[in-house]
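Note that one protein chain is taken out, while the other chains of the complex remain in position.
Chain lettering (A and B) follows the sequence in which the chains are written, and residue indices restart at 1 in each chain.
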Amino acid sequence: MNTLTVLLLLLGIHLAVTERIRPAIRSLAIQGALLSLLPLSDSAGETWRAATLCLATFSVKSVAIPVILSRAVSKLGIGQESEALISTKAIVLLTGSLALAAFLICSRFGLAGQELLGAAAGLTLIFSGLLTMTTRVKAVSQVIGFVVLENGIFLFGAASGSAFSLPIELGIFLDLFVAVFLMGILMFKIQRAFTHMDVRKIHTLKD
Amino acid sequence: MEFLFLFPFSAAVAALLARSPGQAAAGSILGAVGLFACTVRQALALPVEVRGEFLRLDELGAYFLFIVAGVNVVCSVYSYGYFRREMEGGHIGPSKTRMYHVWINLFVLSMVLVVCAHHLALQWIAVEATTLFSAPLIYLHGDRKGMEAAWKYLLICSVGIAFAFLGVIFLSRAAGDIPLTFSALAAGREKLDPRFVRLAFLFFLVGYGTKMGLAPMHTWLPDAHSQAPAPASAMLSGVLLNCALLAVLRVAPAVPGAYASPLLILFGIASIGVPALLAAVQRDLKRLLAFSSIENMGIIVLGIGFGGAARPAALLHVLNHSIAKVLLFLVAGDIILRFGTQRIQRIRGIFRQTPLSGFLLFGGILAIAGSPPFGGFWSEFGILVGGIAGGHLTASLIYLVLLAVLFGSFLVYGSDMAFGEGTPRKLTAPELWCLVPAAALLVCSLWLGLHVPSGFYKALERLSTTIAFS
Partner (left out) sequence: MTIALHIPLYLVLAPLLVGVIRKTKAFLSCRRGSPVWQPYADLWKLFRRGIVRSRTASWVFDLSAPVVLGTSLVLVSATPLWSRGVPLSMPFILYIYLMALPRFFQTLAGLDTGSAFGGLGASREAGVSAMAEPALVLTLCGLAFLGNSDAVDGMLKGIPAGRLLWRPEVILLAGTLFLLLLAENSRIPVDDPATHLELTMIHEAMVLDHSGVDLGMIQLASALRLTAFSALITAALFPGSLSLPPALAIPSAAARIAVSGVAIGVVESAMARMRLSRVASYLLVAATIAALALAVHFAGPEATS
């Protein structure tokens, strides 16, 4: 469980730092696969529930969403560079500081041990997802950042031991899937209307 | 209770299978009327109706549901005439009009789910569903501005709702073994872990507040509400914001008031302040109305934060704002359609050229600015009185000043548009399908301004105790 969490954390750092889009999508898929192992390690539940959750997580986070994103990248002819508004070194430093801040915050709240690790890793993913969404230039990167944010919240929830009944969990996954699906469709339309995916230039509406 | 869901769902299916936009619109209208009738019937069967532990319609839910159903009826009647005009003018095609009806009915379905949800996580799913079903409405026209608005809407609201989910996680952590239904949380409020409850409320406020349009998370609202077609903007401003508000109100009984009130007052003042600053420089009519929505949500949240006598006034303002805002968006839609532009500077002298529309627009602007004799005045005044009585003197003073500023801005805009000098244009005849619903809403607002039934106000006071902080 700890190794799983640390791997997720490393993948999160890679996602935040990488300058190309395809490796980011690959990391996202691996992250989804690792997250789907989390319900299995929670041995206190019934096996049916754990197995269904594992399958649902895997199919949504590791298969469906990366497929949507890579189809967007290949069909839309978006370049591979994932430009950022601040330099890569700054992003690395920020991600590192945010990770340490996450650990500090979680320990302040009296969490300890495995729970602290999971919660801090989740919080780091949340922060780095937000960082990606706000500092990246391409619309695809914003969607990737959003999915990282959701992964972080999932990890955080799993670490805090919050358990919902199965239909609710499936509903949550469905929501996430439809959200990313809609974003994918919107990206297609944006590319056709604007002929680029640079969010700095999509700024026609302002006061 | 199942019929509450059945009506919008079957209207969506009917619109999908319909062969013409007219049929789709007819399906919408029938579905809306059915939903309204069902709501009235459920309201009479109160106080409580439970379906398992997930769905429950109580008085508060019935109040909000009544607003949803009523606005839905008005907007569906309006949309028939509106889209007929748009298709005649070549602005939109028949298949897109059909899809509008599909999406709008699914959207109404998700809002009904939000209102009836009794479990915290189910409510979250429903609120996220409202975002997903309303996004296609924003880029319905398929132009650049619509795309941009829809992108910002989808992204910012999804992030906000993700934060609200963090709040759900915190609250489930705080609750421990207590099930996450609202009644169980309210009953077991002493047993909740205080640190996590406070964190949870903060995240709920920020997360659902993004959906509500509270500053500083409001940046998506002016774009989204100005780019969507008029009836969709009316629904977004008039009912969706209310549903997000309801999501925050439902958790209130579990949260200590000493912690929640200052937060709410802060967000409320910020949400009134930002439109006060920006309203004066608006050039787009619907954008101006969107900022007014932000302002009114801020007023409501401020009232909830003040507590005491301001709370029933805040709940009344929910109704008043919905009526006036929907009225304004509907009239604005008609005017924009006939004047051919959304820019305020080019819309002048409406009253002279088409008296009915001008009268409705000016009346609507007065209503939304909180001027007597319309309903908004009493609810805004009630919040002010409640604030002073509750001892929040600085906040009330700031509130009063900001209200005055906004009143002035709106009055200037309204009188310029209605009575100003402008080049006369050749206008098409007014569309009765559009103007009659708007006129009905103006009458409602006037009625609420002249006389609030005391039984109604007593009911609101009863409701406000159910959302009182612990």
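Definition applied: contacts are C-beta pairs under 8 Å (C-beta built on N, C-alpha and C of every residue); 3 or more make two chains touch, one makes a residue touch a chain.
The model shown is predicted, which means the values in this text are computed figures rather than measured ones.
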item: Visible contact partners (per top-of-document touch definition) of the missing chain; value: A
item: Sole contact to the chain not displayed, among A:33, A:50 or A:116; value: A:116
item: Hidden partner chain, touching residue among A:36, A:62 or A:95; value: A:95
item: Chain not shown, touching residues in chain A; value: 2-3, 5-6, 9-10, 13, 17, 88-89, 92-93, 95-96, 99-100, 103, 107, 112-114, 116-117, 120
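Keep this in mind: only the chains that are shown with their structure count from here on.
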item: Interface residues, chain B side, partner chain A - complex; value: 119, 121-122, 124-125, 128-129, 131-132, 135-136, 139, 142-145, 147-151, 154-155, 158-159, 162, 165-166, 168-170, 172-173, 180, 195, 222-223, 226-227, 278, 281-282, 287
item: Contact set on chain A toward chain B in their complex; value: 109, 126, 130, 133, 139, 142-143, 146, 149-150, 153, 156-157, 160-162, 164, 168, 171-172, 175, 178-179, 182-183, 186, 189-190, 193-194, 199, 202-205, 207
